[in-house]
Structure formats: structure tokens, C-alpha cells
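For this view, one protein chain was removed and the others were kept in their places.
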Amino acid sequence: MKPSILTLAARHVVLILFALAFLMPFVGIVLAAFEGGQFEGGFALPRQWTLSNFVAAWEQANFTELMTSSLIIAVLVVPVAIVLSALAGYGLAVLRPPGGRVITGAFVIGLTLPTELVVIALYYNLDSVGLTNNYFGLALADIALFMPFGVYWMHTHFGGIPRELVESGRIDGASDLRVLRSLLLPVSVPALTTLAVLFFVWAWNQFLLVLVLMQSPARRTATAGLGIFVGEYSTNVPLLSAASFVVIIPVVIVYLVFQRSFVSGITQGAIKG
Amino acid sequence: MRRNLIAAAIAVTGVLALAGCGTGGTTATSTSTGGAVSTKVPDTPMTLTVDYASDPPITPLVDGFKKLHPNIKFKLVQTPFADYQTSLKLSLSSDNPPDIVQYSPGPMRAIVPAGLVQPLDGYAKAYGWKERVSPSLLGMLTSNKSATEYGSGTLYAMPGAVQMVGVFYNKKLTSAAGITTVPETVNELGRDLAKVKRSGVTPMTLPALGVGGFQLWSALANVYGNVNTFNKWVEGVPGTSLTSDSGFSKAAKQVQDWAKDGYFSSDASALADADAIAAFSTGKAAYYVTGNWNTEAFSKALGDDVGFFLMPGTSASQAAVATGSGFPYSISAKSKHKAAAAAFLDYMSSKASAQAIFDSGFVPVIPDSSVTDEGISGTIQNDYTKVVKGKGIAPFANWATSSMIDTLTAGVQGLLSGSTTPDAYVAALQSDWEKSQQ
Partner (left out) sequence: MRGGMKALLYVLPAGIVYVCFTLWPAFNTLYYAFLRWDGISAGVWTGLTNFEGVFTDPQLLGSIIHSLVLVVFFAVIPIGVGLLLTGLLMGRGTRGMTAFRVIYFLPQVVPLVAVGITWRWIYADQGPVNQFLRAVGLGSVAQPWLAQSSTALVAIGLVGTWCMTGLCMMLFVSGAQKIDDSLYEAASIDGAGALRRFQSVTLPGLRGEISVAAVITTIAALASFDLVYVTTNGGPNNSTTVPGLLVYRLAFSYNSIGPAAALAIILTILILIFVTVIRRTTQERS
């Protein structure tokens, strides 16, 4: 039963209104960031379009170092977290070790543990082994944080693959590792892509952990650097907006390119959950 | 299912037992001060790392020192003040601490007892610091080993410049409001604020999200209350209480009354220090009670239009007093270049650095009478001399405990909104103080 034109129109109006509400702040950031003249406080087209705020923000916040740090962390965290999640998910879903239920349960609990629970002890533990203010220390902390979701995601994914595929590999005499590599991974690309995108975004946006574990301003990630930068320049909205823009852009681009993966990651989690 | 439960229980108990490891505390690397220390600066090339939050005065000090010792390079690491408190503790207790740090009393209360800061008595003797520098500047830098009581004990930091809080004003805006003379009493200042309000300008910018909010209260507390009580309170002398003198509550009431009269902007509680600096520098407010660390920024923005005077007293004849301190620096106990660092501390507090410090808007620790000018820096220096001759420098209120800065900030925000009474404000400060005394 196709709804009437009026209903359809009303629906679209509502959807568009909400879309505007969600977009407004982003529009505001862009407009303010390009303002070369006196910023008046609201959403308004810039009186003078300029790129100077971006240059100033980049220099004053030392974005070269911040971006490098964020990239280093991303490169350290994402691949390792994916591999660990895939291995564990495979082991739990396909190979079914003893105590598998308890292990899965232990990971799932992690989905509800807040960072605050872990951050204090993490600081002192890492400090005693010299891993504070250190990319590896932060990377390991991030990876651990992502394990619950990663293991759960890959467990669910591998569990959904028909057993016949696995059995056929076994009959052909393939080892467990072979089965994983040659049979299962090729069909897991979408699931792995989703994981990669989510991990990248979460690692990029991480703030509290970086604030506590990285003391050198040069080693902080872009997000943490921004959080601290705001303390210094809170009145200069164009400058702050330009800085915010710089920090947001990488995740937004990754999101737009991979948005299908990203969305499926969240929505499919619901079905199985 | 039961088997899994038991296994889990055993695992948990085991982990909990093991979890105890790691809280044993660092072995304090307390270095003795009695050993002979040398005032000879090594002439081998070296790099000193300095952690700090505010600049100036560090850059002029470093530049001046480098000229005298070209073999010494400096690596300056800055963290904004709000985060400096946290990062200082983390960086000094790390394996690669800086050599010199800008002293911050909050975190120092944990760092000093852990032996992470170099006691300076040995160097003080060798260089003769205690004879050279005014005792009111060294008071808060001297404490017992557990850092609970100040004013006597071991010296843990040296002042590099004198910072002082007073009233900055915009000459153009005040004369446009019909104000011709600097106020001599607090009441006169109040009337001046009213005049500016009538002229359509925000009278005073008050950053109550930052430190500016309670620095106004401190400035008023200094003139309304007993300075000796206040000093003892900040120094942590047991038995001191702010509630014993009604002047502190009166100062809080003054802040609240001025807020009711509309002398601050309506969003004062969300105004950060940077916002207030910007507001004053662009002529949006006529007065700003803050310290001389902002002198350079104001001079650049307002030129000769910026003026300064000490917070006036209750009567014209009241002895001059102001909140302030030496801008202190400490040496890390794990530093590998202690002699050089000590030489830097000596330079900071000697006449040699006077010009560099004066030019940056600060008051030199040892003023050189030949170093002065007719402008704002000269005014501030003269006022400092008045204070030294009067009741002296009163320490910053937030130096009283490590949590005091937040209690003060929240308290002033409460005063501004009317939800906290002046007496409740003082009681909150006292209760925070008493908690840390345990």
C-alpha cells in the first residue's frame, strides 16, 4: 500500500529538518574557520574568506607532530587489533576451545567497562615498565580497549559462516591456519573492513587515554592536542574552528569512503546483540 | 557451569592477590644536601630541559643565561597551565624527567615527599641566596619534607622573577567615563566601576572559569582581612582558620555585590583567562584584576593606554599589600646537570637578569635601580617596592592545598550566581584546607 504524496512529502520534510539539525554545527565550523575578518559569533558567511586560520592553527597547535602521532598510533593499532580479533574470533567460533564460553563472556564484559576504570592503574602499570609517553604503550592500551568488540564481531562473523565450508577444508587435509587464511578470510573482507574503519575512528578519537599516557605535547594525538589547545585559545573561534576542522577531516573522509562498512558495523551489532 | 564458576573464582582471587604488586611506591631518590656543592658551571656542551606553563619569564631568562654560558643549550617544553598541574607530576616521576621545572605548589605536595625535587639548601649556602633574596619570596618555596607546612624547613625552589597581582585599567575607557585619578580606597574603586558602567562599557572582566575569579577575591581579602592569618593559612600552619577573621567573608561579599551591581559580564562563570585577556586587550572592559605576567601582552595591545595600580585598601593610609610570589623554578632530583641548573637558578635571582626580566613586564627578584622606565613596567616595579615596604607579598590562595584551586573556582562561580553566601564560601575553603591537614 503506497502512502499518499502528502505523507511522503511530510516524511521527507521531517527527515530533512533533522538532517539540517545534525549538520548545523559542522557548517558552523566550516564557516567560522574561513572567517578572515572579525568573527561575530554566529553562523554567517565569512566577510573575508581566508586560509590563514588553518595555517595559524596548524603552526600554533603543532599539527605536524600531532598528525604524525595520530598516524603512528593508527598504523600500530589497527592492523594488530584486526589480526588479534580475527584469530581469537576464529578460535572461539570455529575451533571451540575448552572454556570457550567463559572466555567469550570475559571479552563481552569488556564492552561495558568504561575507560575510567582502567586508566588510573594503566598509567601506573605502564609507568613502572617505562611505557608511558611511548607510542607502544598507548597502542597496547588502545588495542586492549578494542578487543571486546573486535573478538565479539569476528566471533559472530565466523560463527555465521556455514560449517560446510570449514569441513570441506578439513576434508582436503588443510590445517586450521590454512582454513582460516585461504577459505575464511577471503569471504570476510567486509567484516574486516568494518572492523578496520571502526578501530581507526575510535583510535583517532581517543582522548582520556592519550591525555593520561602521553605527557610530551609532541607525542599527543590530534584529538588530545585539540583538547589541550582549546585551553589556550578559547576566544579565537575561527582559529579553534580551523583546528577542529583539521582534526575532524581525516575521520570524516574515512567515514564517507567506508560509510557502508561503518553503518553495518553498528546496525548489525544490533541483530546479533 | 559450576566448573566454570569455580575456575573463574580461583582466577579472580589469584589476580587480586597479584594485583597488589605495583603500589609499593618508588624508592625515593633523596639526595643529601649536606654534601659539598660546587658553584662552578661545567663548560662542556649540554642541554637543559625545562618544563613550564607560563612564558614570559622563561624565555628572557633563558636567553640571558645562554649569553653568559654559550655551551649550555635549552629545550623548552610548554604545557598550558590547566594541564600543567597534571603533567608536572607525571613528567617528574617518569624515567626521563626534565632538569628544571616551573614550580607548581599543588603537585609539589606529592612530589616533594617522594624525593623527586632537589633540595636546594646546599646551593643556597654556596651562592648565598638566603642573604640576597627577600624572605617573603622564599617563604612558600621552603617546606618540611612532607610538604605539609611551609615557611620553614628545606628550600625546594628559587624565584626567577616576581609576579604580583593588581588592577590593570584601560586609560582611554576610564577617562571617557570621567575618572581622573587612581582610586585610593576600595569604595572609590567601586564608584569608579559604577561610572564605567554608566558610560556603557563592561567595567571589569572577570574570568571565573579560570584563575581570575578567585584572584579578585584574594586581592580583596588581602585588604579586608588579616594578612598574617592568610599567610599562615596558605603555609599550612596547624590551627589557622579563615573563619577567624570576618575580612575574608567581607571580601567574598564585595565580589558578590559587584556582581549584583552588574560590574562583570553575565557569562563570567564561563569565561576563561584567555577570554578575559582578549576582552581587556581589545578594549571591551576597563578593568582587569590580574598579575604582571600579562603586562607584555597588554602593552603590545594597548600601548600607553594600559595602566596599573595596587588593589586599594579600606582607607587611603592602609599599608600596601598584594598577592604575588617569586616565579619559582625547581631542579629535578634525577637531573644529570644539577650544577648547571643551579647556576641558572642563581642567574635568575641576581642583578644580572634584572634587565631581561624587567623588559618582559615582570619585576626582577633583585631590582637593579638603574633598570626602570616611565611606563607600565616602571609603575609595577615601584608598586612592588611599596608592597615590600608595606605588609608584603601575600601568597596565592590556591597554593594552600592541591584541590584548593577547584574549590576556589567553584566557590567564586557560586558567589557570582548568588547560590553561595560569602560565609559558605569561606567555610568551603576552610573545610578543603582542614581535609588536607589530616
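Just so it is clear, A and B label the chains in written order, and each chain counts residues from 1 on its own.
The rule is simple: contacts are C-beta pairs under 8 Å (C-beta built on N, C-alpha and C of every residue); 3 or more make two chains touch, one makes a residue touch a chain.
None of these values were measured; they are calculated from a predicted model.
S.K.: Which is it among A:114, A:162 or A:186 that touches the chain not included here?
M.R.: Checking each option in A:114, A:162 or A:186, the one touching the absent chain turns out to be A:114.
S.K.: Just one of B:37, B:50 or B:90 touches the chain that is missing; which is it?
M.R.: Candidates B:37, B:50 or B:90; residue touching the omitted chain: B:90.
S.K.: Of A:14, A:55 or A:165, which residue touches the hidden chain?
M.R.: Of the candidates A:14, A:55 or A:165, A:14 is in touch with the missing chain.
S.K.: Touch as defined at the start, partner being the missing chain; which of A:78, A:151 or A:214 qualifies?
M.R.: Of the listed residues, the one touching the omitted chain is A:151.
S.K.: Mind listing the chain B residues that contact the chain we can't see here?
M.R.: Touch with the absent chain occurs at residues 12, 15-16, 19-20, 22-26, 28, 82, 85-86, 89-90, 93, 106-107, 109-111, 113-114, 116, 208-209, 265-271, 402-403, 406, 409-411, 413-414, 416-417, 419-420.
S.K.: Please give every residue of chain A in contact with the chain that is not shown.
M.R.: Interface with the chain not displayed, on the chain A side: 2-3, 8, 10-12, 14-15, 18-19, 21-26, 28-29, 32, 40-43, 83-85, 87-88, 90-92, 94-98, 100, 103, 106-107, 110, 112-125, 140-141, 143-145, 147-148, 150-151, 176, 201, 204-205, 207-208, 211-212, 223-224, 226-227, 230, 234, 237, 240-241, 244, 247-248, 251-252, 255-256, 259, 262-263, 266-267, 269-273.
Everything below uses one rule, namely that only the chains that are shown with their structure count from here on.
S.K.: So the centre of each chain is just the mean of its C-alpha atoms; given that, what is the distance between chain A and chain B in Å?
M.R.: Roughly 40 Å separates the two chain centres.
S.K.: Using the touch definition up top, name the residues of chain B that touch chain A in the complex.
M.R.: 4, 7-8, 22-23, 77-83, 87, 90-91, 93-96, 272, 274-275, 278-279
S.K.: Using the touch rule from the top, collect the residues of chain A that touch chain B in their complex.
M.R.: Going by the criterion above, the answer is residues 99, 101-102, 121, 123-125, 127-128, 130, 132-133, 211-212, 215-217, 228, 231-236.
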